[in-house]
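As you look at this complex, bear in mind that one protein chain is not there, while each of the others sits in place.
Letters are used for the chains, namely A and B, taken in the order the chains are written, and counting of residues starts over at 1 for each.
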Amino acid sequence: MDLEILHSTVRISTPLILAALGGLLTYQAGMLNIALDGFMIVAAFTGVAMAYFSGSLVVAILAAVGASMLLAALMALFNIWFRAHIFIAGTAVTFLAYGLTALLLKGIFGQDALFTSDAIPTFTTIVVPVIAGIPVLSQIFSGHTILVYVAYLLVPVVAWALYRTRWGLRLRVVGEAPEAAATAGVNVDGVKFQAMLLSGLFCGLAGAYLSLAYVTLFSKEMTHERGLIALAAIFFARGSPYLTTVVALLFGAATALSVTLPQVTGLAPQLLQMIPYVVTVLALVAVGWQSTRARNKHRAWRFDLS
Amino acid sequence: MSAEAPGALASRRGLLDWLAPAIQPTIALVISAIVGGLLVLAMGQDPLQIYGVLISGSLVGVPNLMVTLQMTTPLLFTGLAVSIAFRAGLWNIGVEGQLLVGAFFAGLVGWLAPLPTFLHVPLTLIAAMAGGALWAAIPAFLRIKLNVNELVVCLMLNPIALLLTGFFAIHVFKAPGPTNKLPDVLETAILPQFSLFSQANWGVFIALGCCAIFTVVNNATIRGFEWKIMGLNPTFAYYGGIDVPRRALWAMLISGAVAGLGGAEEVMGVYGAFFDNFSPGYGFDGIAVAMLANFNPIGVVAAAGLFGALDSGGAVLQMTTGSSKYLVEVLQFLTVLILAARFSWEWLRAGGRGQPTRRAVGVINEPEPHPTAEEA
Partner (left out) sequence: MSADSTPVVRLRDIAKRFGSFVAIQSASMDIGGGEIHALVGENGAGKSTLMNILYGLLQRSDGEIDFDGRPVSFASPREAIAAGIGMVHQHFKLAPSFTVSENIILGAEPLKSLDRVDMARADEETRRLSERFGLNLDPRAIISTLPVGLRQRVEILKALYRDARILILDEPTAVLTPQETRELFVTMRRLADGGHSIIFITHKLQEVLAAADHISVMRQGRVVATIDNEGVTAQEIARLMVGRPVLLRVAKTQARPDEKPTLEVKGLTALGDRGETAVDDLSLTLRAGEIVGLAGVQGNGQDELVQCIAGLRLPVSGNLSISGKPLGRTPRDNRAAGLAYIPADRGAVGLSLQSSIWENLTVGHLDEFSSGPFFAAARARRKAAQLIGRFDVRGAEPDKLAGSLSGGNQQKVQIARELTRNAAVVIAEQPSQGVDIGAIEQIHRILVEMRDARKSVFVISADLDEIFSISDRILVIYRGRIVVDLRAEATTPEEVGRYMGGLHEASSTGGNAS
């Protein structure tokens, strides 16, 4: 198999992994955050715009993350304090973001579909010291831009924060048993707000990566539902950081293959692109079946989800 | 226990209540119009001029009205579909996928079955309803039998529908030549268009007919009454003898069928064939329309009309001035976001302290989807 595919997989999966890291923090806090695409798209736009105007990638990334976190704060405001149902708020925020970025694309850059420019600074690829010497590994793992390495390095950081720190413990208890957390004195709304902001941060990095490193342009709805795929990975892995990353990698591989494999074999790309979603539905069915069997059949009749 | 603070829930039904459902959406619209205006200003344009074009471009003159009509029609279907489900207490956000599957079935039957018009059209429509209902059956069964969160399943099924129908359209049943569509639908399955100005077609009568049917269903049939009651309090409904799981299943299936009809209208009336990825998000716009309409079929007509006008005006805006039609999307979803906030005036007056009282908006006060919920 061509090593180029594996190299691509690493690149393609980077925004998935970043978005999934952010999404799983909100998942662990008990929130079904479907606005990941929205966060990413505003970050992607802001990144390109600020890179173009300031000429500095650092400024661009900071601005992208800031924009994404701002949107996340809006989401938190409506869901946590105004009690908007998280799904409606998430859908609204996402499409709001799509519309806003397309509007600004036209308004600021005068473009209808796509903006790019040679004036946008690009990332340099990094040659990893030791790995670059090893034949196969170097072709897969070396020569990526910095955000790729940041993404993969963040995975153990998130896992550590979630399972080793006080903050992570409180977050996870808020997600599973908010009443237990509240009576223990934990500020439940505050924790959820932090989780949402952090998902904005990670999606900010993902969006900046998309428009500045993966490609160097902004186009409408360029996230291509990566947020949804990231969410699928989270559900499949039940929010555990390492497993989510592996699943996100696999989903990324499926996406990479869906581009190259059809060229070679003539197999339809749609079938490969469906994999993340189909697999997730099957996983949900399995979990549902398991929990239905384990549930107390003799409890009072209810029609809610539990 | 009994209800404390009856003031929070008390409202005298009557004349005032005919207006009440329109008050909250109007406020939301006004707020988003203001915010949108500020955005426009920030980009160096004149909001009044922009809004003027939106209005005139959608409503002034027959050609504009026909385009508005065309853009309103699919929203009638999807808004109604979402409303049917939500009113019965189910979160059917898979309308986008159900629309696509319905459209695909219509595209197939419309192309493959050589029948006289008076048979072909109904058959194609029925096929579309079956497709939509089939796609809705998946989350419905999973919810009712296995307690799987229908929200998440619908979310995943939308892209699956897009990819599956795309697969069949491009790789299996493709029309000859460099296209991404099924072969054209036969003449006998076409819904005639009204004019040359737009692709508005007789499908709008089907849509309006559905809205009328469901107005009757909601207000004058047993099923409609049962759906309304279980949407507000499923335990009470069950206690009162209503077969809640079964009614819920049918609400989802019918919701999917209506969404499928929307797909049929696009295939049989607008495009004349099933095109891969033809929907610019009608399903999600349907959610917005339904919320604006407070899940009421008559309200759906008004809300779909409003959104259709905005879309149509936006297109004119894009063509005549240099502005982007995406301003419209911003306005639409900002309105939805504001509408989604659930708090009462009492809470606001108290400075936002304490628990905001949850007001039912026709949807049951369902607990939030809780990914890691377990029983203690």
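Quick note on the criterion: a residue touches a chain if its C-beta (ideal position, glycine included) is under 8 Å from a C-beta of that chain, and two chains touch if they have at least 3 such contacts.
Worth saying up front: this structure is predicted, and the values here are computed from it rather than measured.
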Would you mind spotting which of A:63, A:173, A:210 or A:253 touches the chain that isn't drawn?
A:173
Among A:120, A:186 or A:222, exactly one should touch the missing chain; which is it?
A:186
Residue among B:150, B:226 or B:329 that touches the chain left out of view:
B:226
Absent-chain interface as seen on chain B, which is shown
1-3, 6, 9-14, 219-226, 228-229, 232-233, 235-243, 360, 372, 374-376
For chain A, residues touching the missing partner are 164-167, 169-170, 172-173, 176-177, 179-181, 183-186, 296-301
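Keep this in mind: only the chains that are shown with their structure count from here on.
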Between chain A and chain B, the Cα-mean centres are separated in Å by 27
Would you tell me which residues of chain B are touching chain A in their complex?
39, 43-45, 89, 91, 93, 142-143, 145-149, 151-153, 155-157, 159-160, 163-164, 166-167, 170-171, 230, 234-235, 238, 244-245, 248, 281, 284, 287-288, 291, 322-324, 326-330, 332-334, 336-337, 340-343, 352, 356, 358, 366-376
State the interface residues of chain A toward chain B in the complex, per the touch definition above.
27-28, 30-32, 34, 78, 81-89, 91-93, 95-96, 98-100, 102-108, 110, 112, 175-177, 225, 228, 231-232, 235, 238-239, 268, 270-271, 273-274, 277-278, 280-281, 284-285, 287-289, 291-292, 295-296, 301-306
